[in-house]
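The complex appears here without one of its protein chains, the remainder shown in place.
All chains are identified by letter, namely A and B, in their written order; residue positions are counted from 1 within each chain.
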Amino acid sequence: MAELGAILTLLDLAAAVAFAATGALAASRKQLDILGFAWLAVATGVGGGTVRDLLLGLDVFWVVAPAPLVACLLTAAVMHFVAPMMESRYRYILVFDAVGMALVTVAGAARAVDAGAGALVAVVMGVFTASVGGIIRDTLAQEPSVILRREIYVAAAALGAAVFVVLDGIMEGRAWAAVLAFAAAFGLRAAALAFGWTLPVWRARPGRDVGRR
Amino acid sequence: MAELGAILTLLDLAAAVAFAATGALAASRKQLDILGFAWLAVATGVGGGTVRDLLLGLDVFWVVAPAPLVACLLTAAVMHFVAPMMESRYRYILVFDAVGMALVTVAGAARAVDAGAGALVAVVMGVFTASVGGIIRDTLAQEPSVILRREIYVAAAALGAAVFVVLDGIMEGRAWAAVLAFAAAFGLRAAALAFGWTLPVWRARPGRDVGRR
Partner (left out) sequence: MAELGAILTLLDLAAAVAFAATGALAASRKQLDILGFAWLAVATGVGGGTVRDLLLGLDVFWVVAPAPLVACLLTAAVMHFVAPMMESRYRYILVFDAVGMALVTVAGAARAVDAGAGALVAVVMGVFTASVGGIIRDTLAQEPSVILRREIYVAAAALGAAVFVVLDGIMEGRAWAAVLAFAAAFGLRAAALAFGWTLPVWRARPGRDVGRR
């Protein structure tokens, strides 16, 4: 159990840093001041896990133990000075976002399993907590949110969460389930970005109703 | 009490399906893939009830018993194939949204009453949980949210919630209070859409300040 708790604490911390980096990069693209960096980094970094904890009726993780909060603030401070020197910040956002998404997916599914949720709820929890941070970031930065993007995103989180729930049910040792689920979610998202993978879309008949209110 | 619980469970389920249909139709208008359908259907379908349960300090209903989640996912799957063949999807969104709004209003007010809230809090809870799902859907689909719409919406939810709270206080048998409250909320919203009913607006003096930052 100590091992499980430590893994989840580490996952939450790593996910917070990865997502905080995307929030800070979004702040940089909007040319915000350092407190705008901090705000977006914290909201993006801990937003998903916060919603997860509220839905599961748990104490909010960063209120109980503020290490992820400190990590988000440090990430924001570093990024405030580093980001303006980076080329193609949007590409870095995508990379960090993919890492964060995969980490949060695993952490979300694992916390849901530990809280006694069934497999379906655990997968949905993984998917939702993986997307909430990015949605907060994109909504506030006035960009289209992840669920509107063409390249596979939600499917990658769903795959990772499902892999975790299945492997966690049949394997000894949660660490491997977490690693493989992370690899599945990150791998699918990275491949989608690299190769432009999308899921098929049932098209409306041409010219019919699209964009009409 | 068993009867009451069963009614609320049914209300939550029916409301989830109606709102999930609107989320899926919004996904169709945005030409999302099937997981985009699922995401918007679930968020719209259970969003209002989720916020209600969090505000009232209850366990989140779909985490405890995932039937509404399954219903949202099935609705998304069906809609993914059916919606592109529908004409005037926006009209269907309005119809399903009116049904969902009326159902969620009643469920929100009822859960608030059961949780010991006073009449005013129960009415506000009905109104807020009725609008949260649609707000999530419209914000993510980058459309103006329900509260900005001209035709009576919030007033219909407020009427339905008030009817429920009053009748539930004076009548035997909650089912009739629920049915009449649903009819009041749905009827007013439907009439507003059919006849273009709006509430009067105190106008700003011409040319003064509107749209100015």
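A few comments on the model shown:
The rule is short, and it goes like this: a contact is a pair of C-beta atoms (placed from the backbone, for glycine too) under 8 Å apart; a residue touches a chain by one contact, two chains touch by 3 or more.
The structure presented is a predicted model; accordingly, all values stated were derived computationally and were not measured.
Checked against the hidden chain, the listed residues A:69, A:120 or A:183 yield one contact partner: A:69. Within the whole complex, the absent chain has one touching residue among B:54, B:74, B:166 or B:180, and that is B:54.
On the side of chain A, touch with the chain left out of the figure occurs at residues 28-36, 38-40, 42-43, 50, 54, 59-60, 62-63, 66, 69-70, 80-81, 83-85, 87-90, 139-143. By the touch criterion stated above, the residues of chain B touching the omitted chain are 54-57, 117-118, 120-121, 124-125, 127-128, 131, 135, 139, 144-145, 147-148, 152, 154-155, 158, 198-205, 208-213.
As a working rule, only the chains that are shown with their structure count from here on.
Between chain A and chain B, the superposing rotation on Cα atoms measures out at 120°, rounded to the nearest 5.
Chain B has its Cα centroid 28 Å from the Cα centroid of chain A.
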